[in-house]
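Since the structure comes first, as structure tokens, the remarks are kept for the end.
Missing here: one protein chain of the complex. Every other protein chain is in place.
Read from first to last, the chains carry the letters A, B and C; within each, the first residue is number 1.
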Amino acid sequence: MAEVLLKTEELTKSFGGLVAIQELSMEVEAGEIHAVIGPNGAGKTTLIAQLSGSLKPDSGRILFENRDITHVPEYRRSALGLARSFQITSVLKNFSALDNVALAVQAHAGHSFRFWSKARKAQELREPALEILEKIGLTDRMDMPASSLSHGEQRQLELAMALATRPKLLLLDEPMAGMGVEESQKMVELLQDLKGTHTLVLIEHDMDAVFALADRITVLVYGESIACDTPENIRSNPEVRKAYLGDGEAITEIEEV
Amino acid sequence: MGLLLIEQAFNGLQFGVMLFLIAAGLTLVFGIMDLVNLSHGSLVMVGAYLATTLIEWTGSFILGILLALPSTFLVGVVVEIVVLRTLYERDHLDQVLATFGLILFFNELIRIVWGPASLYSGLPESISGHVEILPGVPYPAFRLLIILVGLLVALLIYFIVARTKLGMLIRAGASNREMAGALGVNIRMLFTLVFGLGASFAGLAGMMLGPLTSVEPGMGEPLLILAFVVIIIGGIGSIRGAFIAAVIVGLVDTLGRVFLPMLLRSLVAESTADTVGPALASMLIYILMAGILVFRPRGLFPARTG
Amino acid sequence: MILLALIPILIQFLEMPVFYTEMFCRIMILALAAMSLDLILGFGGMVSFGHAVYLGIGAYTVGIFSYYGIDNGFIQFPVTLLVCAAFALVIGMMSLRTSGVYFIMITLAFAQMVYFLGISLEEFGGDDGMPAYRSTFGGLIDLYDPLSFYYFVFAMLLAVLYLCHRIIHSRFGMVLQGCKSNEARMQALGFPTYRYKLAAFIISGMICGIAGALFANWNEFVSPAAMHWTRSGDLLIMVILGGMGTLFGPVLGTVLFLLLEEYLPEWMDALLFPGAGEHWMGVLGPLLILLVLFARGGVHSLLGRLSLRHG
Partner (left out) sequence: MKKIIAPILALTMLASPLYAEKVKVGFMTTLSGPAGIIGKQMKDAFQLGLDHIGNAFGGMESSVIYGDDQRKPDVAKQLADKMVKKHQVHFVTGIIWSNLLVAVHGPVTRSNTFLISSNAGPSTVAGRRCSNNFFSVSWQNDQTPEAMGKYLQDNGIKNVYLMAPNYQAGKDMLAGVERYYQGSVSGKVFTKLGQKDFQAEISTLRASNPGAVFVFQPGGMGINFVKQYKQAGLMGSVPLYTAFTVDAVSLPALKDSAVGVLGTQTWSPDLDNPVNKRFVRDFRKKYGYIPSFYAAQSYDLVRFIDHSIRVAGGISDRDALRDAMRLGGYPSTRGNLKFNNNHFPIQNFYLREAVKDSDGSYTTKIIDTVFTDYGDNYAKDCGMKW
């Protein structure tokens, strides 16, 4: 068994009366693609938010490389090697694609309390950023403002930014959301390329993509993990089928926070 | 001292419900439409002027107020349709600038129509007397009436928000704007209606303020700042928060003004107390607000969850 | 481009009364304050509704030195920077815990506190304010000479413009603009955004403090009126009017706003009827509304669009 990179212990988070995550314990192994699936409102985004540090859990612990990071602020987790992409496209819209990635590189190139020299002339920021854009396939769009990129390109850019922070673990919140078939296919290929070099936690509704990519799948329902297994075993798990085909859709109205 | 404390508590309460009337509309408009409306104070002024004029015309206090209320509602609706509608989609800064422009416009309009001098609106004999709230403590009847009306309006708003369909929509809108749209509500109508209601409440505050203080151009601005303080402390969009915050602000301001200098005088030299006391009292509610925001960055009762 | 435009105007001054020099001094000083606000507002997304407080603090620093007979600018200006930095540090530390409208209001609250403090400063004239004397610089510059004063302010404006230009394009500036665009993303990328915003808040306060020190020099007078909340509102209007998030926008906005304030009454008197000028605010108000409704991005972008159409 490979070494465990990220681990949660009885993680719990509730909003008012609504329990979003309930005593969730899961392990992510180094090098794997670990998908988290579940109906709407199952607490997937809440989980990502807690792993990345933008939400504090009510109780429980989060361990990264065997270190308790439950109370480590978000920006420091990023320095430790956790990177996150957002469910809703979250690039810096009035920055060019290249600037977006360069800024991500800058985040880990020492502190940014440099007030004088021009950031856009700093080769140590530009070069790695260009490299990543090349890898993602956005080189020809690098000078376009992010807001004028297509939706799929923005999602790619989002991934590029996450990669630019040189993460050990990538937390991807619905990277294929709102994409067409072709764009999704491209994204799947991109993620496939990352396999082996990066560990990925992936939330996705596109089941084809999930089953094509994932090494293991955790199924969340009402904030609880009802199964964690290989794609084949999940497919045949009766409880999972029930959650998805039964009353799962009834709770889609609950707003995720 | 005990009697004085009780009397001052009444004063604070009266100030508080007055602030609530102004803040109620502001917080609804803010909560539902996400609109920073600096010109809300102008509606207080418009209400006060309309009431003063209508009372004089009709010769009846009650009739004047009854006519002024729908008139203020109308002014609110017109302002909403002509100017504010286009501002909902804009960011807060555009709203601040445009509604600041509205303030200037309203102040000058009032100065042109009614002249620059302060107006005075009297009280009918029946409510200009005193009521003994406690043995030996006479209290102006009109101020008691204000407290009563304020509490009644608070109850009314509570009823509307908690019990009616309109209230349900308001709550839905305050916690999630898209959701109200998803429910198939005519959002535009709802906004206009709520704005008009808020305008009437502000106008009502102005009408009740008229007999107490002078009716003059620009009378709404200091009140507006206080109303903002109230809704920020209470949590934007929360009626309950606005009510509690208004009473807190009313009490803190009143009691602070009266007792803080006294307290300081017993602690430090009189001349120092005379300088520091009133200055500190003026700052008190801002200190309160800053303190609350430092510990609860979204106010006491944040309405929106996201 | 605008700076170049300013110099020919100045040459014309040679035939015009000194008054215009003084008037443009005031405009440039307030433009400085507007620029400082734009640094956090236009580039950092922080809507400070109490920015005039630094104008007041800067002015009072010079005023208090002047009161005790210390006119040396080499002492006054550095101390102004320090004092404003200290105030901005405290105000920023608390205010930046909030965001959105809460931030707007808490900055206003702090400004109100300092305003009332100023009113109760009996020793320094309270609400009446107190006279200040122009700073001396060891005989290098005589600020009582209108032209010297003009160029002194002009140089300050240029220096700050250049400083802002460098800051905006530096790594720090990129982070700041990132925070405005999407703060959550910046945190996820690994930026401790609070610190960067606080630093920007302090820099902005210091620049505004310099404007305040110049303001006291120009006015030869210091009073709490400089930090009344309506003054903070004026600064916001100047920035938005000119176009926020641009380097020259605030300067443009200040020039426009103050010229309007100066000449609108006269125009109204001339065009409508004598005495109409008294109601100039009644025209300014709708003008602002129209500007918001139809000229988003302020005059700066309006000019940009026009020049595109013609060029």
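Note that a residue touches a chain if its C-beta (ideal position, glycine included) is under 8 Å from a C-beta of that chain, and two chains touch if they have at least 3 such contacts.
None of the values given here were measured: they were computed from a predicted structure.
> What shown chains come into contact with the chain that's not displayed?
B, C
> Out of B:L3, B:I62 or B:L148, which is the one that touches the chain we can't see?
B:L3
> Among C:G100, C:G126, C:P286 or C:G304, which residue is in contact with the omitted chain in the full complex?
C:G126
> Please identify which residue in B:G150, B:P217, B:G235 or B:G299 touches the non-displayed chain.
Of all options in B:G150, B:P217, B:G235 or B:G299, contact with the hidden chain holds for B:P217.
> I need the residue numbers on subunit B that touch the omitted chain, in ascending order.
3-4, 7-8, 11-12, 14-15, 107, 111, 116-120, 122-123, 128, 130, 138, 140, 142-143, 212-214, 216-219, 222, 254, 257-258, 261, 274, 277-279, 281-282
> Which positions on subunit C touch the chain that was left off?
Touch set of subunit C with respect to the missing chain: 17-20, 22-23, 26, 116, 119-120, 122, 125-131, 215, 218-221, 223, 225-226, 261-262, 265, 277-281.
Convention: only the chains that are shown with their structure count from here on.
> From the centre of subunit B, which chain's CA centre is farthest?
A
> So the centre of each chain is just the mean of its C-alpha atoms; given that, what is the distance between subunit A and subunit B in Å?
One centre to the other, that is 46 Å.
> Residues of subunit A touching 2+ other chains?
Within subunit A, no residue touches at least two other chains.
> Touching residues of subunit C toward subunit B in the complex: what are they?
On the subunit C side, the touching residues are 41, 47, 94, 97-102, 104-106, 108-110, 112-113, 116-117, 119-120, 122, 229, 233, 236-237, 240-241, 244, 279, 281-282, 284-289, 291-293, 296.
> Considering only the defined contacts, which subunit B positions touch subunit C in the complex?
30, 36, 83, 86-87, 90, 92-94, 96-98, 100-109, 111-112, 225, 228-229, 232, 236, 275-276, 278-279, 282-283, 286-287, 289-290, 293-294, 297-299
> Show which residues of subunit C lie in contact with subunit A when the two form their complex.
Subunit C residues touching subunit A: 166-167, 169-175, 177-178, 181-182, 184-185, 187-193, 196, 199.
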